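A single protein chain has been omitted; all remaining protein chains appear in their positions.
Chain nomenclature is as follows: A and B, assigned in order of appearance, with residue numbering initiated at 1 for each chain independently.
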Amino acid sequence: MTRAFAAILITCFGFCAPARAQDVKTEIERYRQMVSEGSPAELFEVEGEALWKKPQGPKQAALEKCDLGLGPGVLKGAYAALPRYFKDADRVMDLETRLLHCMTTLQGRSREEATQRVFGNADRPSEMESLSAYVAAQSRGMKMAPGESHPKEKAAYELGRALYFQRAGPWDFACTSCHGEEGKRIRLQELPVLLKPENARSVVATWPAYRISTSGFITMQWRMNNCYQQMRMPEPAFGSDATVALIHFITVTGKGEVYSGPGNKR
Amino acid sequence: MNRLRRTLLGALAALLAKPLAALATWNESAFGAKTPQDALKGIGAANPTASKEIVIDAPQIAENGAVVPIEIVSNLPGTSSIAVVLEKNPFPLAAKFEFKEGALPYLKLNVKMAETSDVRVVVAAAGGRYYSASREIKVTIGGCGG
Partner (left out) sequence: MAGPMKMRATLAGGNTEVRVLMTHPMTTAQSGQPLHFIQNVTVKLNGRAVIEAEVSQAVSRNPVFSFRLKGGAKGDKIEVAWLDNKGESNKIETAVA
């Protein structure tokens, strides 16, 4: 009786064992690769290009002369060099805060109006999302090299790193609660430990991104905002020092990676 | 006389205004079929022969059923159409592509899958015969909702 039972068990393990973790991982990589070879992400780039050239605001000006760090209107490589310190604003800025800066200075728009709808949806992406897609795409193939030499860039890095570990809110969460230990995941989404360059690099090379589950486009500012929401903390202001510092910290940790253009997330 | 001329001109203008709309057809009964068998019947491919000449390249696992990439090549001589049937979808027939002179029997598209199921590719080839090949794709989160 026992021998027969053992025989059944042994046979069963051969055929009934769940798929090995590595097989699942390989097949999901294949899925992601195939999606990236034919993804709607580029549609947002088209939308962004039109917005970049569209005269808006009281000054009826386009964003075409916006200085993203490499000179007025220079798009190629600009995203790869962000975040960085900007003298005219006397602070470190990421892509979205810099776009906001140009909206207010070049186009004469109020901060209130320009940030009224920074996160869009599938039916209507926000200006920030489309512009981010377009600008980021112009750095395809270039190595990520955020600013590191200016004292404020160093301070932003340190602030970002401190915030990564800072536990707060009703759940006493920090980034480390989810992104602090190797091998963790939420459903099928792996949670990269962004303190390690090898993990930060692939993240930094694939944001902003098309989000498959919502058919929308997501940016780093959105990601920070959403993470804080998930942690049940107060909503950070768009382009706040805290969000820019975190983005800067992650980008510096992942520097050197070749930017592959707006990516795709689940 | 004038009224007739006006009516005729109006009808002609309407016909020319949206040429694609006037000439395009859409197989409502096949696309409305709720079972794979009825979908196949709807496109006239009730009993396709299994064929290894139809190559389906797709991931074994789709992270999100809302976007499932599928790449198809038919090596069957005289391929004139490729249809995609998602067996467990509420309406299994997803698409039917017809290839004319100049087009190669190749297709890559993104489909929505409601749940893990077989993806069946049906090809019309030389002699008007139908062939098919199948592949299972596991879906972790179904993708047919809004």
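A few comments on the model shown:
Assume a residue touches a chain if its C-beta (ideal position, glycine included) is under 8 Å from a C-beta of that chain, and two chains touch if they have at least 3 such contacts.
Note that this is a predicted model, so its numbers are computed, not measured.
Listed residues B:94, B:123 or B:139: the one in touch with the omitted chain is B:94. When the full complex is taken into account, the listed residue touching the unshown chain is B:111, out of B:40, B:54, B:111 or B:125.
Of the options A:40, A:180 or A:197, the residue whose C-beta touches the omitted chain is A:40.
If you put the missing chain back, the residues of subunit B touching it would be 18, 20-21, 24-27, 31, 66-68, 71, 86, 89-91, 93-104, 106-112, 114, 143-146.
On the side of subunit A, touch with the chain left out of the figure occurs at residues 38-40, 42-43, 45-47, 50, 122-123, 215.
One rule holds in what follows: only the chains that are shown with their structure count from here on.
Subunit B meets subunit A in the complex at residues 57-64, 66-67, 69, 71, 108, 110, 140-141. Within the complex formed with subunit B, the subunit A residues making contact are 24, 27-28, 30-32, 34-35, 37-38, 187-188, 212-213, 215, 266.
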